[in-house]
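Below, a portion of the complex is reproduced, with chain positions unchanged.
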Amino acid sequence: MQATVTLVEAVIAGGIGTITLNHPEKKNCLSEALICDLCAALEEMWRHEARAVILRAPAGSQVFSAGHDVRELPTHGRDPLTYNDPLRRAVRAIELFPAPVIAMVEGSVWGGACELVMSCDLIVASDDCTFAMTVAKMGVPYNISGVQNLMNTCGMPLCKEMLFTAQPMPVKRLAHQGIVSHAVPRARLETVTRSIAEQIVKNSPLVISLLKEELRLLSASHNLGPETFERVQAMRRRIYDSADYQEGIHAFFERRSPQFEGK
Amino acid sequence: MQATVTLVEAVIAGGIGTITLNHPEKKNCLSEALICDLCAALEEMWRHEARAVILRAPAGSQVFSAGHDVRELPTHGRDPLTYNDPLRRAVRAIELFPAPVIAMVEGSVWGGACELVMSCDLIVASDDCTFAMTVAKMGVPYNISGVQNLMNTCGMPLCKEMLFTAQPMPVKRLAHQGIVSHAVPRARLETVTRSIAEQIVKNSPLVISLLKEELRLLSASHNLGPETFERVQAMRRRIYDSADYQEGIHAFFERRSPQFEGK
């Protein structure tokens, strides 16, 4: 297989698929269009029975992905992060993909792209990249299944530090906590990533697929009652109805710091 | 205590509070205003340490309550049934009230008023009344904690028959299944209700309050994962964004049958 779609490149060889986010003009932001192409590429990989997939940006990228396409966030009283929105569809496509997806990260990772990368099964990164979870800076009410994904991968203290400060976190701290499996110099990034994929490809694809699904089910089993969810939903609605939410988006477009009033 | 608020009358005597829905012009529909008064009355009862509360309509009512105030449902892309909406606030106020609330039902009960009545601890009803759960007729996407309340009280088969047909159900079937504790002739309704309240009032209020809370917690423990909830939320959003939702509301105001297209 060798397919070329608009915003994403997909190649498969030796059982290893490689998907390259390739929308440099928009810094690989997670627009509806790019996510559609990403999901299509994953389906193509599925049909070709890839036993491991590497998700990457073009070599030498300064930005791995800029996160949400802020232009696509609704501005008037609509929930900006719902089940069928691009980021959630991409996260589910990766989680349900029946073989390991390895994020090979070069450059900075912003906002929703952090969750995209953390929804991958393994992360290998160049030792100079950074991760910034920016929702608190943007004023966007993150949804609870997104938060669960981050918490499952990061552990509580680092998750809170990243979410609450919204600052870029150097990859070394993530590697130290084991969230990023390997942080290596750029020159070795591809070699290290590929060697892990090659080890995976030799093993039983049925067993790996089972293990991935068992781990997904166990880590998704943080069950809550309906009323609790609806209460959280109401907190979220209060936020996307707020003046601060408008301020966050306006400040982003005007390239200035937002002034949040808490209402 | 003898308080009079606009849409609800509240009296307490001998440890038994009586709250009378009293907005006949709007058939006691569950408007923001009426629910505010109802919640205020319950708080007043709490302060006066009522050991049992009877919730009723004025004697001789043909309609106990007409359910949601359709005029208050949002029409444009907004969730019509959220955590802070009147019905949910009233249901929580009854569930968290630290003494039994007995619904004394005369006349027909429509839509959201069914859940209001079923959130009471006991239902005593005149043998000629009916209950109609009308959301499927109105086209309104009922929320999951509301559905849970009905399911907990009704049992599955009757709950489905009522929800799917949206027809008025004669009280006799509800009494037969034990959902309504006693269905009696109108002449005896008040006597029977009051005698139950009097038995309750003699018992330990601390123990009754504990038992009510234990039962509430156990029946609210139908836990689901965040992603499941968000999927349901997306189904609901698809409905309140639909043409059918508009059609349901328009048909209601034009007093005609709605023509649903399934989109």
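For clarity, chains are labelled A and B in written order, and residue numbers in each chain start from 1.
Throughout what follows, a residue touches a chain if its C-beta (ideal position, glycine included) is under 8 Å from a C-beta of that chain, and two chains touch if they have at least 3 such contacts.
This is a predicted model, so every value here is computed, not measured.
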Homo-oligomer size of the whole complex, from 2 visible chains: 6
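Basically, only the chains that are shown with their structure count from here on.
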Inter-chain centre distance, chain A versus chain B - centres from mean C-alpha coordinates, in Å: 43
Interface residues, chain A side, partner chain B - complex: 77-79, 82-84, 88, 92, 143-145, 148, 220-227, 229-231, 233-234, 237
